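Some chains have been omitted; the remaining ones sit where they do in the full complex.
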Amino acid sequence: MDKLCSLREAITEEIEDGMAVAMGCTLESLIPFAAGYEIIRQKKRDLTLIAPISDIQFDQLIGAGCVRRVIASWVGNVAAGLGHNFRRAAEEGVPYPLEIEEHSNFTVALGLKAAAMGVSFLPTKTVRGSDFSRAEHFRSVTCPFGGEELLAVRSIVPDVAILHVQKSDCEGNAHVWGNLGVAHEAAFAAKKVILSSEEIVTHEHILSDPNRTIIPGFLVCRVIHEPLGSHPSPAQGYARRDDDFYFDYHDLSRSRKGTLSWLEKWVFSVKDHAGYLALLGEERLKGLKPQGDLFSPRVSFNF
Amino acid sequence: MDYTPRELMVVAAAREIRDGEIIFVGMRLPLLGFAVAKEIYAPRAIGIFENGVMRDWPAREAFLTISDPPNVAGSLYCGSVLDVMALLQSGRVDLGFIGGAEVDRFGNLNTHWVEEKGKRIRLPGSGGAADIATMASRCIIIMNHERRRFPPKVHFVTSAGYGNGAHWREQERLSGGGPSRVITSLGIFSFDPVTREMVLSSTHPGVSVEEIQRETGWPLRIQEDLRETDPPSADELAVVRKYDPKGVWTS
């Protein structure tokens, strides 16, 4: 079944106000920024965002007023520091008050893994002694064998996971490489998955390396062909990180006014991701093109 | 010899890494410390990153986040957050580097919120720091030494050190060993093996005890044989500069 569509169509039809959306699940790379921009453009509201760390994506969506709640371990600007919109929302309720379900990287991963595994919790030894471990999504559980007391992490079930991948076929069978973060867990935890992909490849291409398939297509509802759809975050083999973009965002988002002008320029004034890339300009995009000769060796599936 | 305070911190971090150890690295100074250790003291150390990457050699190219392509290419293993956290939880991570906005006298770290002029400032949160603090065999805390960052008690415990001291970690059943050192821009601390209080063990060259006391929010405990931190050797410095030629992290 061909699931190819535009980002606009995917976000219009699959994302409803109030949904819990996992995105930015590979940490600082392959963040589905283009999808995030489209969510902002369509003025989705009251979303719950889920990820360990997704660099400035959560800050952008919070600043744009799309978010009511985050389930995360870290929200900010990884290279530059604090997330100004996250701060404004958490400190002053601007543009909206923000609920925060506090996690560590590990506990977000465990919560998603629990959902992916179909169980309501997973036990862990982590974050004992941290003040945020007293929150309601952590509870004590006793090992029925040794009697050891562990912390139970409540499962985290996204309504949707949005992932940017390197290769997908039209059915959403996707090859991903590089650091995987919690991408696999999020895809299997979510009720449905939206993929944006650097390349659309043939089904046969996917089948020629089934070990590279991180997401099987039967979990996926929409596939968008969106090269550079993770800009400014990197996509191994396809795009370097656009560091300046993060620093510029950091500077401009210091004020609410600056944030609004940033959003106007990069999101609202352009129609879609093609418009965004045009705004970045060819020269800048050329500078993000990977160089080198680092290819994986082919392996044999012969028999 | 000419070196910056941060270069000294990098080298001090590097000297804490033993050969063959598995290290939760992180960005910035610890990443450079890992490079120095690998090239000089600990050629068989393994660096792991919370995004699922494991490396047996630091990347040569500069980069700003652990998921940047130079840190992925040429790595040993690319997997998931759970893969590397499993190593931590099963007690196989010897050492982790962490930092924060505040550290207190028992080595507790805060990256959640602080107060400035009566106003609450929201910080980014734990990331993987609480995981490392709870479960690594030992942790090293790296901090800029400023009085506001060294309160007697942190506003919020993001990453537990020794809690309120003594047997707190054992009582709370934290599986890791807790912080072993605090490397600051002014000196190096260890922890009293009984009270678990931070103890100044060396001052960086040119830094006085009085200056450190001034920047510390509680009455300093000072090790009997207080030393001066060994300055970076030429070899150490050469490696720091090889990996940070423009001084992005160390100038």
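Per-chain numbering from 1; labels A and B assigned in written order.
Quick note on the criterion: a residue touches a chain if its C-beta (ideal position, glycine included) is under 8 Å from a C-beta of that chain, and two chains touch if they have at least 3 such contacts.
Since we're looking at a predicted model, the values are computed, not measured.
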**Q.** Composition of the entire complex, counting every copy that the file contains
**A.** A x2, B x2
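Criterion: only the chains that are shown with their structure count from here on.
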Q.
So in the complex, the part of chain A that touches chain B is made up of which residues?
A. 26-29, 52-53, 55, 72-76, 78-79, 82-83, 86-87, 90-91, 100, 102-106, 108-110, 113, 124-133, 149, 177-185, 233-234, 236-237, 240-241, 243, 246, 290, 292, 294
(Q) Help me check something: in the complex, which residues belonging to chain B touch chain A? (A) 49-53, 63-69, 72-74, 78-82, 85, 88-89, 112, 119-131, 133-135, 156-160, 163, 168-169, 172-175
